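Please find one structure pasted underneath; my questions will follow.
Just one protein chain is left out here, and the rest sit where they should.
The chains carry the letters A, B and C, assigned in the order they are written, with residues numbered from 1 in each.
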Amino acid sequence: MAKKVEKIELALPFKAEYVSVARLTASGIAARMGFDIESVEDIKVALSEVCNKLVSAGSKSSDRYVIDFIIHSSKIEILINFEDRRLAGLFGTNGDELGISIIEALMDTFKVSTDDSNTLSMSKEIKGKI
Amino acid sequence: MAKKVEKIELALPFKAEYVSVARLTASGIAARMGFDIESVEDIKVALSEVCNKLVSAGSKSSDRYVIDFIIHSSKIEILINFEDRRLAGLFGTNGDELGISIIEALMDTFKVSTDDSNTLSMSKEIKGKI
Amino acid sequence: MSSELKITEVKHRFNTEVLLSGEVDIYTSQMLKEKLYGILDDTKQDMLINCEGLTYIDSTGLGIFVGVLKKAKQYGKGIRISKLKENIKKLFLITGLDKLFVILD
Partner (left out) sequence: MSSELKITEVKHRFNTEVLLSGEVDIYTSQMLKEKLYGILDDTKQDMLINCEGLTYIDSTGLGIFVGVLKKAKQYGKGIRISKLKENIKKLFLITGLDKLFVILD
């Protein structure tokens, strides 16, 4: 499929009712990239967990959060940039938290930078093992 | 559902392989808004036809086109702003053209402004008749 | 597009069966919580949650199952979960919740 890196952006209101839209968009992208059904499902679930935290916390500085889907030839990368620095703090990884433990189990990588970049990033390889 | 007007944005590369992503995102939004299955399908088909024309023409001035989904309480509005003025010209409505006639039949309104705004806009009411 | 959640309650003699179909996510989970808690408070019976039609669940939904289990235990009752699809069973394994619940095929 895609030979060079490409980007799809989705901007959603901080509202619980639109998390399903993030899921459908993610599954459309992952299926098109050639992920198998189980991996498509993994990506959907992981992204939903991220969205859940964002919409639960909300934001005062912006109406919407932006999800960047970066399409590599054999890897999907999902990036979220927090304009609102407070949001990065939602993703502290204490092992007892259901949402975070699900994301970490389903994706190959999961990182939240609270330094200058203030970005959440997670990725999964096509046919990579979980 | 949504009481005030809300907006979801999707930015896609000018590539045929991602038109299916526009379709899935649109169907997720329309289903969430409460459109019945047939209307969800109509919106998907109409948006695909728009995307088809854009990706066939391509653009030299931008990598991606942006689809705005405007969510009213009982109506969906889909807007595309053409940075590249040439793109608006793709939607001349000569009645013999399959894509355009499909869009016009399935949506309640369909307009392309080639003046200063340079915008494509189409809308459909929930439970509105086609 | 079966993104909505449908909850059906079937009263048996000694327990209540709840059939879930559709998706449990952050949007639909509030309804799930109210319904399951309400049923427990009404019936004070064992509950069988039949997930045959459940296509998706997130941590919000799993958290509600845990809450329901705690509530059931207060009444001295149990929760059994049946007919989980593979993708959902996987989430129970990942989170360790498979050890908390009685999970039937």
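The rule we apply is simple: a contact is a pair of C-beta atoms (placed from the backbone, for glycine too) under 8 Å apart; a residue touches a chain by one contact, two chains touch by 3 or more.
Here the structure is a predicted model, which is why all the values come from computation and not from measurement.
Taking the complete complex into account, A:I37 is the one of A:V5, A:I37 or A:A57 that touches the chain left out.
Even with one chain removed from view, subunit B keeps its contact list with that chain: residues 16-17, 19-20, 23, 38, 41, 44-45, 48-49, 51-52, 55-56, 98-99, 101-102, 105-106.
Note that in this section only the chains that are shown with their structure count from here on.
Among the chains present, the centre nearest to the common Cα mean is that of A. One finds 26 Å separating the Cα centroids of subunit A and subunit C. Separating the CA-averaged centres of subunit B and subunit C is a span of 39 Å.
Subunit A and subunit B have Cα centroids separated by 25 Å. In subunit C, the residues that touch at least two other chains are 3.
Within subunit B, contacts with two or more other chains are made by residues 27-28, 32.
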